[in-house]
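Apart from one protein chain that is not included, each protein chain of the complex appears where it belongs.
Showing subunit A:
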């Protein structure tokens, strides 16, 4: 009995050593190869017939078309972000809880990529009744950021809340919440095909560090695709 236990212990050690070794080898390999971010959201196989053969394509969750107005009264649509990667979030200017922290972290993203024409930031207000173009303009001016790099958008309330669903960001009007709205502090990273490629906690510095790193990976991938 004792012998048998020892034997299985030995086996376990050997097995775990093997797994560890292969995991290490594998991770080293994937590190040296091109790193790739996952595509988040639902996916479904779509069959199509080409030359009598059935081909299965995977269709990924894609952000739908949208139309909002930014702090300079310009229309912001899917065309604004065409061919670019962008980071998006949901906030409101009078938010007393997590928004200032989110904005201070988003400023770090802004500073890191302000000279890169392939990056856009897109912040949606969830309080369009209060956050008019004028209010957003003053907000952006006080943050001292350029409009064509960082769009603060407002629009039809329902369209904004529908877009939040598209990005998987939780938002709702909530009289119990500080400031009257409950929302998550998520930053979502979207690629040039409007697929969601990452999700980050906008109030946590380490997670925003990860976002900045992932954006560099995504930009490389984008360059690669264009070649």
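Note that a contact is a pair of C-beta atoms (placed from the backbone, for glycine too) under 8 Å apart; a residue touches a chain by one contact, two chains touch by 3 or more; residues count from 1.
Keep this in mind: contacts and distances are computed from a predicted model.
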- Query: Can you pick, from "histidine kinase", "Monosaccharide ABC transporter substrate-binding protein (CUT2 family)", "Cytochrome c" or "M42 family metallopeptidase", the UniProt name of the chain not shown?
  - Reply: "Cytochrome c"
- Only one of A:39, A:67, A:112 or A:143 touches the unshown chain, namely A:143
- Which one touches the absent chain: A:83, A:100 or A:117? A:100
- Note on the structure: Omitted-chain footprint on subunit A covers residues 94, 96-98, 100-101, 103-104, 107, 139, 141-144
